[in-house]
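With one protein chain held back, the other chains of the complex are shown just where they sit.
Coming up: chain A.
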Amino acid sequence: MRKRTLVRGIATGAAALLIGAGLAACAGDTDTGDNAADPGSADAIEKALEEGGELTYWTWTPSAEAQVAAFEDAYPNVKVTVVNTGGANDNNLKLQNAIAAGSGAPDVVQVEYQSLPQFILSDSLLDLSAYGFGDLEDLYTPGPWGAVAQQGGIWGLPQDSGPMALFYNKRVFDEFGLEVPTTWDEYIEAGRKLHAADSDYYITNDAGADAGFGTSMIWQAGGRPFQADGEKVTVNLADEGTQKWATKWDTLVQEGLMSQIPGWTDEWFAGLANGTIATLPIGAWMPGVLESGAADGAGDWRVAPMPTYDGGAAVTAENGGSSEAVTKQSKNPALAAGFLKWLNSSEDSIDVFLESGGFPATVADLTSDEFLNYESDYFGGQKINEVLVDAANSVSTGWQYLPWQSYANSIYADTVGKAYLDKTSIADGLAAWQQQNVAYGNEQGFTVSE
């Protein structure tokens, strides 16, 4: 930790020097830099941060208040108002409304990776390439960077990442004599054995209501059902990878091996605490959630790489995760970009974020000894980050979300989820989802092919 503080000190000093230099360079310049017609640049950011002003920041990250406090210490002329929007859905609803109304949007806003295409295509976000954000690419792992840099622009900076891993309850596994599965076939077998031994226990929970989980599983299986190129979108929820996942998951659904408890409810936390939900294939941000939400399960949980389909090389997908972006409505885009840059690339800010249980998207943090050697008491002293960082490096590439992913997710439970409920095949549910997505996309003015 001491070493880090030193590094931080040097970084702060360097930043101060840069600002000083920037100021000196601009001493004779009367342009205030917040002129909307002024093309942005890296210098404009430093100038705007020094001049100060007011910003509004919409987010639901628990560490936001502390991050902003640290920012205001570093840049006392800037005042940032944090608005807690509660969660991704409400946040998107409010943002969509403000964009439709033409005013009321914040300067900086948290956007989930899966919702970015929707706001990019509606021309609501600022392309940050002009502020030199392209230079920041090497700071981040390829998965999250690919999500913010697309459609020919850079639309935000990654806040966190969520490579998937298999969280399992070792106490339950020991009690029922289960091996940690390395393939999905072994996983299903473990599920059968567990549920047969005690019908209160389930290998995992999935009610088919969480589209974020379904799409991540398709991603891991190698499915690439959505391809968007501007207004041209391809939807193919019957491709090989997607079918591969659907078939495996069909077995779990048909045999009733999964609990139907929806995620994030009190029942779910209870199931995680007492082990009746024995595993979770989920994003790498889960340790913090387990610690705060399932305190009674301390010592029981462990993490392992995601099972694969062929038992070969590790392959996983991203599950969840957010970026922050600058809106087109921002009255001071240079200042907003400056705040954003500090928020998601400065050591000071990322440290605060990591303390709240987030999983980094930054290469430096993922490769630091301190991070890798961290032994989690909750996980019985396991060096969990070694497993999770491996996962971050095994995320398969080429995945894209739909430009209307929020809508698609909202009808997932009525189509794919219905297959879970009626115990019909998931492929049929996916076909229904496909059909509604194609219809909706065409209604919205996209050219959708299947």
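Please note the rule applied: a contact is a pair of C-beta atoms (placed from the backbone, for glycine too) under 8 Å apart; a residue touches a chain by one contact, two chains touch by 3 or more; residues count from 1.
To be clear about the criterion, contacts and distances are computed from a predicted model.
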Legend entry - Per UniProt record, name of the chain withheld from view ["cysteine desulfurase", "Allophanate hydrolase", "Carbohydrate ABC transporter permease" or "3-phenylpropionate/cinnamic acid dioxygenase, small subunit"]: "Carbohydrate ABC transporter permease"
Inset, instruction - Based on the whole complex, identify which of A:Tyr113, A:Phe269 or A:Tyr412 touches the chain you can't see. - result: A:Phe269
Legend entry - Candidates A:Glu46, A:Asp107 or A:Asp160 - the one touching the absent chain: A:Asp160
Legend entry - Per the touch definition above, residue among A:Lys94, A:Arg224, A:Lys248 or A:Lys341 touching the missing chain: A:Lys94
Legend entry - chain A residues that touch the omitted chain in the full complex: 58, 60-63, 83-88, 90, 93-94, 97-98, 100-104, 160, 162, 264, 266-267, 269-270, 273-274, 283, 285, 288-289, 292-293, 295-296, 320-322, 356-359
